[in-house]
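Handing you a structure now.
Here the complex is missing one protein chain, while the rest keep their positions.
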């Protein structure tokens, strides 16, 4: 088990660097994974730019986003995004929150995300849009309070992507790899869509039938493996991921997640 | 002969990396070449991101896109694009399929590709547009079935480029170098065209006479050699192409291509 | 004290390279810092592209932008931008002047800067716009005369950013890090805003309440630390900052700033 967690941490560090390296996130944004043996916990890096994250940087959280142990380290202020989605969606195993440039024109104008090529189907057709102002009025726009995270999770519903007006995007996946794939190809699609919208004409998006078929095929075929090898090579060219330095620590004994009130 | 095939594999690996390195393809997309001694066969990489392809990765196919030998490796699902075009167009010696970002706004809006500078003439004037939905209804949009590939080849007709609505582009050439040249300069032209369209005015494209003259001159002059040296240097800077590791294998004995039904 | 100045010079050299490395400035533009012990002085590099600036390149100026000692080196012609702002704004400890590409479409069309995501709040809502032509008529557009710098400082008023029509941008901060953060995130916001404007619809910017809350939180939290580590890593990848070669020189004895007439 400790061995599997070691691999999981390595994969999660690579995933954080991948989405950064592919231009989806800069210093802000983060990718998490649910604990494979305890659905009531998840792993998320300490407060650090994703392109710098190492396998040693992950903190184990309960679903109320309280660290299982005192991390003695700075934590991401928006971690409730992860915890509240894991709470609401038992099928979700990985979450990414980002502020990708490609989405910003959509988030600033209210234009819908629609898939304009088959791989864009991983983001769905017109995924839900959430505006923190609707429920919480003027805030600093960070999703910090549990009720803010829970509101976002409700907006996500059964989708895999939710747009956050004047803020960013949150993506869910059935695995770290699925989540990364959805992040990168939805970002590519957003870029193509925005350029197409700038031409001023009508957008010819995928039909609902095409979107459903293309959305399911793209994470099942050899495409995922091919991309993972490709993105890994690109991270390696950019310097790679340091190996874990900490000795493998026995997994914390699973226990009931504390309820946050 | 084995020696020539060795060079061909090296050239094809370089070509795959070139179009990737120049931003025409990412993890998806692929460049193939027809067998120089057997017009009933072609070479295409195993399922792998083009930027990672090596001279050892090529699989030999018949024109029904069946591997001549069991490759024991993952294969591209869209290989019928290549086989069906080689079947329909004896003059075509190399094919590239890609999802280049520069074309996406055209494929999403239905705006025509027109050459806006002399080198853009390599893509023709208003090349044909194919929509898989027209003949096959809702699909996952991948060109996997032989009849889908054959339909695309019919749409290509006697042109050198066919646009695939909400999907990508397929380019043909009289040689690997010609195909690469057409891919890269049509992509540059698409980028310039889209930026020009975003200004909202009329587009002043090449006249038919200019397009014909410019389209033929640009692959005949020293320009092709100059570009090949340039793009090769850029691939070399990005890490280069590994040498073949497999010993030169005797070429498979040419035989009749099996008919696929 | 000499030790602190040594650290300050190292930080300022890093800051110059950071804003260059993040695409805010090219060969033109510069970042300065007020002398920590003498509010009547500031440090600015000799005339050199910011991406090349070293800790040894800084010249000490009084607030009339006269060098304290004969530098024997070429000086930036626009240094009065820094001096006049330090004169007018005792709370400002660092100033950056730049011509970032992201702002140019706003400066050429008169479109307002508005924050379209929370981090864009560091630039304010509709920050002031200054046109050198209004007060000085036809000039070479460089801010060289003290009265030109003073006019710009008046336009800045109590804001943290002022747009300069058909020229560039000047940003102020409470520290070097605050100034860099404001430069980079206002530039990102400008880029997103311009892309959103190109879609032709209405822009949904932050409410005044959101902008105030987001603008203050973003420089207080761990975000600043996280970004500094990230941008430093990126400068290091691009070659890093050379260490100071000059032996630590005793600080010049503080004295009254000479009045320029």
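In this document, chain identifiers A, B and C correspond to the written order of the chains, with residue numbering beginning at 1 in each.
The working rule: a residue touches a chain if its C-beta (ideal position, glycine included) is under 8 Å from a C-beta of that chain, and two chains touch if they have at least 3 such contacts.
Please read all numbers here as calculations on a predicted model, not as lab measurements.
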Taking the complete complex into account, which shown chains does the hidden chain touch?
-> B, C
Pick from C:26, C:56 or C:204: which residue touches the chain that isn't shown?
-> C:26
Taking the full complex into account, find the residue in C:13, C:44, C:152 or C:194 that is in contact with the omitted chain.
-> C:194
Note that subunit B touches the absent chain at residues 115-119, 188, 191-193, 195-196, 198-207, 209-210, 213-214, 216-218, 221-223, 225-227, 229-231, 233, 237
For subunit C, residues in touch with the removed chain | 26-28, 47-49, 51-52, 74, 77, 99, 101, 104-105, 107-111, 133, 137-142, 165-168, 194, 197-198, 200, 239
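In this text, only the chains that are shown with their structure count from here on.
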Name the graph shape formed by the protein chains and their touching pairs; answer line, ring, star, complete or other.
-> line
Chain centre separation in whole Å, for subunit B relative to subunit A (CA means) | 34
Would you please write down the residue numbers of subunit B that are in contact with two or more other chains?
-> 198
